[in-house]
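Apart from one protein chain that is not included, each protein chain of the complex appears where it belongs.
In order of appearance the chains are A, B and C, and numbering begins at 1 in each one.
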Amino acid sequence: MMERAYSPRDHEWDTRVRSSFAQQGAMRLLGASIAELSPGSCTIVLPFREELSQQHGYFHAGITSAIADSAGGYAGLTLFPANAEVLTVEFKINLIAPAQDGLLRAEGNVVRSGRTLTICAVEVSVERDGARIPCALMQQTLIRIDHHR
Amino acid sequence: MMERAYSPRDHEWDTRVRSSFAQQGAMRLLGASIAELSPGSCTIVLPFREELSQQHGYFHAGITSAIADSAGGYAGLTLFPANAEVLTVEFKINLIAPAQDGLLRAEGNVVRSGRTLTICAVEVSVERDGARIPCALMQQTLIRIDHHR
Amino acid sequence: MMERAYSPRDHEWDTRVRSSFAQQGAMRLLGASIAELSPGSCTIVLPFREELSQQHGYFHAGITSAIADSAGGYAGLTLFPANAEVLTVEFKINLIAPAQDGLLRAEGNVVRSGRTLTICAVEVSVERDGARIPCALMQQTLIRIDHHR
Partner (left out) sequence: MMERAYSPRDHEWDTRVRSSFAQQGAMRLLGASIAELSPGSCTIVLPFREELSQQHGYFHAGITSAIADSAGGYAGLTLFPANAEVLTVEFKINLIAPAQDGLLRAEGNVVRSGRTLTICAVEVSVERDGARIPCALMQQTLIRIDHHR
């Protein structure tokens, strides 16, 4: 269901997404960065450190959610016209395995790109010692906000 | 549905929850603290600062989710026996209004406390200029992990 | 968060909702009916019968979801203008206890009524022998579709 090829409506989609990401204080605070970006898809990575943990030393579920939310949001934004912004309406995330150490990787993909709403699926895994272990699965709804001048 | 009175099974529930919270590197990094704690309920607050923002200067949805997740998780933990830990199975959050400035407040309440699974509802609001504006609503499933020695 | 008083924008909201409900073949097939209706709120009831069961003789989770979805949808529709329709964008439901026999009751309440999106909370309980047992909790997003002539 997620294998479609998408055509961006704004040829400056790449610059626009990266510049928006750079404005997210929260991603900077966490230490997250964009690893891959293509129309309808965005991957965000975050190296483990203790400041990102919950009480057992795993990545905090909320931190995992934060980069997953941004990965989905920017996957959606790649397909928006130049004057449009993205907001998260809602998401649901299953934490399928505790994520510890290594590199957290959230890959967001647009599943449905509508005029008002965009639906994304985000898969989060943790890379450690050459293996990639699935650790969370998110389903997300985004809304497009058009700026009229 | 959320108005029940709960009796904790471990009389040291308060100490146990606060000590677990203190171990969450993520809550420290964000600047969050426990504002209220009672059996089946936990409120976490987080003052706004730019480092917690998304690209429009609002609280990042993932940050909002992080404190909501902890509020629900610790609401659940108050009712667990002494040797049990809590993990988030999944949650779903609706961002119902952008939250900006002020004090973010996530109030988690246990809705159903089962032997294995606990269901929580978390309401997030932002306090600014004396008003409290609802900004997110979470429904969350927790699992109890018993430690056998 | 759900205690607000709402003012309908269309004075024929009651007739409009009941007439829409009457057109839902699915509610007729199940045997569901509207028990209560007020601005921002709708309660749907469904008496148990074997045809609504899953393999252990409980109400099927999907049937529980169906009346919860309608209860939320019509809670939302009470607040829409005359020329607008409602569609479910998404919902999330926790089945907190098996529901058996008796009368299934889904009470939907609007939590946030926006121009495009409406967020509802739905509580499902089962009434049996004079007691009301909570059995499911839904969080739902609706979209308003305006008809232009």
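In this text, a residue touches a chain if its C-beta (ideal position, glycine included) is under 8 Å from a C-beta of that chain, and two chains touch if they have at least 3 such contacts.
Every value quoted in this text rests on a predicted model; they were computed, and no experiment measured them.
Although it is left out of the displayed model, the omitted chain contacts the following shown chains in the full complex: A, B, C. Across the entire complex, the residue among C:I34, C:I67 or C:C120 in touch with the chain not shown is C:I67. Summary of contacts with the chain left out: across C:C42, C:V89 or C:L104, the touching residue is C:V89. Residue positions on chain C in contact with the hidden chain: 20-21, 23-30, 49-56, 60-63, 65-70, 73, 85, 87-95, 98, in rising order.
What chain B contributes to its contact with the hidden chain is residues 89-90, 92, 116-117, 139, 141, 143. The chain not displayed touches chain A at residues 1, 92, 94, 96-97, 111-112, 119, 121, 123, 125, 134, 137, 139, 141.
We take it that only the chains that are shown with their structure count from here on.
Taking the mean of each chain's C-alpha atoms, the chain closest to the overall C-alpha centroid is B. Across the assembly, the mean Cα position most removed from that of chain A is the one of C. Although chain A and chain C share one sequence, what matters here is the overlap of their interface residues, and that overlap exceeds half of the numbers used. Superposition on CA atoms relates chain A and chain B by a rotation of 180 degrees, given as a multiple of 5.
Work out the mean CA point of chain B and of chain C, and you get 28 Å between them. The mean-CA centres of chain A and chain B are about 22 angstrom from one another, to the nearest whole unit. Across the assembly, chain A contributes residues 89-90, 92 that each touch 2 or more other chains.
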